[in-house]
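There's a structure below that I have some questions on.
With one protein chain withheld, the remaining protein chains of the complex are depicted in position.
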Amino acid sequence: MKGGYAGKFLRVDLSSGSVSEEPLPSDEILRKYIGGLGLGAWIINNEVPMNVHALDPENRLVFTTGPITGTLIQSSSDWTVTSVRHELHSKVIHGSHSHGYWGAFLKLNGFDGIIVQGAAASPTYLWIHDGEAELRDASGIWGLDTHETEDAVVVDIGMVAETSVAAIGPAGENLVEAASIENDKMHSASKGMGCIMGAKKLKAIAVTRGPYPVPIANPKEFLQVSLEWHKTVEGTHVIAHAARARPPDAGDAPYFTTGKNFSDPEWSKEFRRGVSEESEKFPVHPRGCWACPSPCAYGIDVTTGPHAGYEATLAGGFENSEGAAAMAGVDEPGTVLYLTDLVDRLGLDVGTPSCAIGLAIECFEKGILTKEKTGGLELRWGDAEMTEKLWRMIAYKEGFGAILAEGPKKTAEYIGGEAPNMVVHVKGSGPNLHDWRARPSIIVGQAVCPAGPCWQGSLGSELMGEPDLGFEPQDPWEMKGKGALLAGTQKRSTFEDVNGVCWFAANINMRRTPGYHTLMARSIATAVGWDDFSHEEVLEVGERVMNLQRVYGIRRGMTKADDLDIGPRFMEPHTTGAYAGLDIRPHLVGMIEEFYESMGWSKEEGKPLPETLKRLGLDDLIPPLYAEPAGSKPT
Amino acid sequence: MKRHVIIGNSHAATTAVEWLRKVSDSDEVVLISREDGSPYSPALTTYYLSGKMSYEQMFYLDYSFYKKHNVEPLLGAGKAVVQIDAAGKAVTLADGTSVPYDDLLIATGSKSIVPSMDGGRLPGVLTLWTAEDARKIDDAAQTAKRVTVVGGGLIGIQTVNAMVARGKQVTQIEMLSRVMPVAMDADGGKIIEARYRDVGVDLRLEQRVDRIEDSNGQKILTLASGDQVEADMVVMAVGVVPNIDFLDGAGIKVDRGIVIDDHSKTNVEGIYAAGDCAASVDAISGELSVFAIIPAATEHGRVAGLNMGGLPTARLRNLGLNSFTPLGVPCGSVGILDEGNGREGIITVNSGGDYRKLIFEGDRLVGAVLIGKPLDEGGLLASLIEMRLTDPKLKSELQQGSAAMNYIRLLAQEKGLASELAIPARWTS
Partner (left out) sequence: MTKGLLINASRCIACRACEVACSLSHEGEIDPSKSLIGMQLFNEAYFYYPMVCAQCEIPYCALNCPTRALEKNPETGQVDFIADKCINCNLCTVTCPFGAVTVRDGLAHKCDLCDGDPWCVKFCEVGAISYGELPEPADHLRALPYLRFTDEVVPLTPVTGDAPTA
């Protein structure tokens, strides 16, 4: 190994208050898992026993980068936080990704990652600078929202320039399952990683840009690969660069927009159109991430409506706004941006809570839920003030908010009656919030993803095709073959989760470019110095990490029944519009089984076959998977 | 066609030639110097002595310079200017020649002060300024083991640096309580002193040399305190003065140096002066000053050359700009370094060998002392100083943000481009 990696890990034991450095795993392990989610999952699998609950101090919170993070490859801003996911009953290993500058700054301090274990007795934060780390008192910061925390930490360390702060908000502190970690005011690592940080009483990790160069094995060739990558992406961003950080509105995209608990695709379509057009009038200030000219992060000044004068700092696509506002039927543009920013400030991911909010409001509107069960709250579509109140109640687990914080499935059970038939969820949690009923493969992807519903599992190439996987653009109505397609795309997606590049900004359109996998392989080869790293290895690494996660999940009790546990509303066909009648339900089991078989997993249980694990060099997982009783459930 | 006569053959003179030629191809240019040879830089003598460069490399331009710029050189001891006839517009040389001019640039630089103490002119007691001086010191240093340097200013410090680099056992004697009284502040001087002491330099502060005696080639320096220091060789580096002893009768106004305006003109029509021999108004302090530094020489020379060539031009900058590298540590200073008189010094960096002190006059930045990494900001701090802006935010912002950010912010504000620019007190900067 000659380059790409900074060279060591930082281990933080919050129980003893100690920080120490340790070498990276062997070259062989690095090549098998690369970094990001891969290395994170490998560490969780090694260090967190099957009976340890997500919020137990013995759980690990592993911050990792990839060998490409902080380099010149387009959008190499990715950093990952991997842990046992609190959602899904602590059954899976999940890797959440965030961007901005944090990951690159960490590597410039000489660290490829941070392994956090134990729990602090009192609120604490970690500051990394000049290649060193120190734990500091966060008592005065505890309780602040994520944006306030970033500012307060920078003040506390003495206004040191070029400091990037990743922090939790009230949701993480209150152990809300959907709590996220937010950084650089605009970015977040979602899917519940914030509550694990909260359980450890770790309020923030501040990283000041460090003084240690990141080595590159073959700088000349790496420059060429970077340039080629850059040229391939140029002009094909999903996000129009340096201009308007707005959701793309091409083709049939409106029908992917959700709102009002997935009950009204026409309203959602109108929501998207209205908010996109109206917010065009607001001044937008794009901001890149590390080496990313495709600024999906932006500040935006609300100039009209009740929140005129508010400056929101956002990133990504429309997913967050669909969750923060549309699911509650709120569509006033300034309020949409305000609520989206509010959810970030509270340190929440929109997916899970918004599916609970949407369900509750729909049930209330239909008389299934009444004031007796909401603590006196009257829930109506489009009530912005109530929506804000609900988000705050969720973050602080107050009153009815404590129910919603448990997620849509539990909220449905609490409401009772017809509610369980009206709910959107995947394994009890919220999916990534678009209306995937127009994209059956993505519903299946959310369902079978070994990390639970998240992007790792679900970005298919359905309409785009992926030449490197041998797929032409697919007809969404054709259900056959989608399981096989998903197996390929998930392997590739999982690789995109280990190398240190943000797929959202950089790669979406590269996937339809022939040679994309080779380019990824060459970036690793030239950065690290594994000259023979091939495009086959790209998929193999992705497959290995998926299998590791799958085995870990099964050992913790994950079953095929869990994969089939999807809220009915999430599969109900549209009744109007371009996708009216597209019905995944009759095909679901077949598609999932096709996926299992394509993965080399048993059709009956989705259990990785011994030969699959052997082929991937995961022999040591065979005995525990087949010998021990499944589901040594954490308490 | 005009005839321009330039006296001198170093930075001020050669810069004047180069910029004069940018606006005038055809005028006649005569360059007169008492030293025979192509242009060299007195600032390089200590680099030569330290072994960083060869003797020849001090000569930063070769003879082709004169040809390239169509200059007639009159070089050598016989060509030394002995008198200026301002009324008759001619200079008289040592060999009796009279050289007429339409305009004249005096860029004769400075010369070493030789103290009038007993033994100040003994063999083996040397001064350092010219290339010839440097050659003599180099010769003496071949055999000398113990070297005493008298004087703690820029030349003294650089000489010590060179002698340490050559493995000599060095004693340095300074009258004041610290070294670098001009180019550093007291704390900066202390940092440098400490570094020299660390490598074994015997530094004697607040000591004056009373006399020097020779005992079988050994020099014995007797200090005012009565202490004695033995040395194989002594370098007197007590300072330089303008080299202007030929001005008598010319009517040129002198106040320590030849007084020039911002066009490098003296009080006498047709006569310019530039560089170490000139006294000009410090753009920051407003006081008449003699800058014996390259940046002043080149700017005076540039402006003189353009004006002589027919393009009326005022200089853009005139402030103290120093840099030196004792023991490999980059050091420098910009503008006014003295506190008091309503000036306040704020040390914003002082760790790990790095040091940055900013000097403010109210809300206006007037100077900076820089050691180590902060020196990289020297040029930008100079720009900020030269902007002469009174900005209440500058003081606090320079403590967090970089000089570059403040420079951009102030320029943008001045141009009305981005009045809201604020140094981020938040996350990244």
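Chains: A and B, in written order; residue numbering restarts at 1 for each.
Going forward, contacts are C-beta pairs under 8 Å (C-beta built on N, C-alpha and C of every residue); 3 or more make two chains touch, one makes a residue touch a chain.
Owing to the predicted nature of the structure, the values given are computational and were not obtained by experimental measurement.
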> Of B:Val29, B:Leu61 or B:Ala131, which one is in contact with the hidden chain?
Replying inline: B:Leu61
>> Looking at the full complex, which residue from A:Pro57, A:Pro215, A:Pro467 or A:Pro610 touches the chain that isn't shown here?
In response: A:Pro215
> With respect to the chain omitted from the figure, which of B:Lys52, B:Arg195, B:Arg208 or B:Arg343 is a touching residue?
Replying inline: B:Lys52
>> On subunit A, where is the contact patch with the chain that was removed from view?
In response: 70-72, 101, 108, 162, 209, 211-216, 219, 222-223, 226-227, 230, 234, 241-242, 285-295, 299
> Footprint of the hidden chain on subunit B, which residues?
Replying inline: 11, 15, 19, 22-23, 41, 43-44, 47, 52-53, 57, 60-61, 259-262, 279-281, 283, 286, 288, 294-295, 298-299, 302, 306, 311, 313-318, 321-325, 328, 330, 332, 334, 375-380, 382-383, 386-388, 402-405, 407-409, 411-412, 415, 417-418, 420-429
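The rule is short, and it goes like this: only the chains that are shown with their structure count from here on.
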>> List the residues on subunit B that touch subunit A in their complex, please.
In response: 400-402, 424-429
> What does subunit A use to touch subunit B in their complex?
Replying inline: 101, 150-151, 154-155, 159, 161-165, 184-185, 209
